[in-house]
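This part shows chain A:
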Amino acid sequence: MELTSNQTHPAFPTLLSGAVHQESEQTRSQAYTTGRKTVGTPFVDKPRMTCRDVEVYYGEKCAINKISIDVGCNEVLAMIGPSGCGKSTFLRCLNRMNDTVPSCRVVGSICLDETDIYHPSVDVVPLRAQVGMVFQKPNPFPKSIYDNVAYGPRIHGLTKNKVELDEIVETSLIKAGLWEEVKDRLLEPGTGLSGGQQQRLCIARAIAVSPEVILMDEPCSALDPIATARVEELIAELRTQFSIVIVTHAMQQAARVSQRTAYFHLGDLIEVGATDKIFTNPKHRLTEDYITGRFG
Partner candidate 1 sequence: MKVTSILAAGALTLAITAPAMAARDYISIVGSSTVYPFATVVAEQFGKTTGSKTPKIESTGSGGGFKLFCGGVGVNFPDITNASRAIKPSEMKTCAENGVKDIIEVKIGYDGIVLANAKSAAPLQLTRKDIFLALAKDVPDPANPEKIIANPYKTWKEVNSSLPATKIEVLGPPPTSGTRDAFVELVMDAGCETFPSIKAMKKSDEKAFKAVCQTVREDGGYVEAGENDNLIVQKLQANPDAVGIFGFSFLDQNTDVIQGSIIEGEKPTFEEIAKGTYPVSRPLFFYVKKAHVDVIPGMKGYLAEFASEKAWGQDGYLADKGMIPMPQDERKKYGEVISSLKTMEMK
Partner candidate 2 sequence: MHTTMETPATTTNLLHPSKRLRQRYRAERWFKRLGLLAIVLSLAFIAFLFFSIFSDGYTAFKQSYIALDVNFAAEEFTQAKLAHANFPGLVKKAMHSMFPEVDSRRGKKELESLVSPSAAYKLQDMVEEDPKIIGTTQKVWVLAGDDVDMLLKGKIDRKEKQSNRRLKDNQLAWIDRLISDKKLEQKFNWNFFTAGDSREPELAGIWGAVKGSFLTLLITLTLSFPIGVASAVYLEEFAPENKWTDLIEININNLAAVPSIIFGLLGLAIFINFWGLPRSTPIVGGLVLSLMTLPTIIIAGRASLKSVPPSIREAALGVGASKMQTVIHHVLPLAMPGMLTGTIIGMAQALGETAPLLMIGMVAFIVDIPGSITDPAAVLPVQIYLWADSPERAFTEKTSAAIMILLTFLVFMNSLAVYLRKKFETKW
């Protein structure tokens, strides 16, 4: 996984040229070469995660094309773009969830606090404890609310006794803004909660193992507007302690919750910048087309 600044990857020249060919057909904007240059400010000072020249392949097909971006500390980074642009794929690279897809292959480097997470000696189990994830559809375990939150600390051995565990569960639920609603029914099944509560339970489950980064894959797409608002508030609160990367289809949501926004297009990272800049004054034409609704 060494860092290569060359335009073509020496190991996979044919794969890449194939991918380029495909894209130049699909794209109606100007022709570009491999690893289209990202406009804006993809890099930050003191990043939590750094991604350099990340490429993702599903078998022969290239899904992510040489992306370089940083995730800062205590920020919400929103990733937007039309369906199939690779934003979810990229998100799932950040905690190696793509490992579960047998045909998926990741090239380039992704570092968490200067450790390459794709290094062969890196264990994904502690990695996923440090980079937690919240999914599109609320997916609590079919266990009690308590066990849902306590599961992570239990398997990672974070607590010595029941008292400590109780504490973690309580603080996690408080942080997730769910404590007041569920404190009297911790032993009832988590699946009995409403959709929005379930999603907040999933967030509590993710933060119970004290991660550094939380990845959110369209966390509000299955929720009604009120539940959405509640989760968005929560994201804003959580930013003080965690780095959050959120994929979303709702541009208003990106505008509301994020500090930086990245626009993806057909496997390329087109533009990254401060959220208010991106939405008011996009530099790239594709970004502008997308946020003004002319495209996508």
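In picking the candidates, the idea was that all candidates are chains of the complex that A comes from, given by their letters.
Keep this in mind: a residue touches a chain if its C-beta (ideal position, glycine included) is under 8 Å from a C-beta of that chain, and two chains touch if they have at least 3 such contacts; residues count from 1.
Predicted model only: the values in this text are computed from it and were never measured.
S.K.: Out of 1 or 2, which chain touches chain A when the complex is considered as a whole?
M.R.: 2
S.K.: Which residues of chain A touch candidate 2 in the complex?
M.R.: Residues 95, 97, 100, 102, 124-129, 132-135, 137, 139-142, 151-152, 155-156, 189, 191, 202, 205-206, 208-209.
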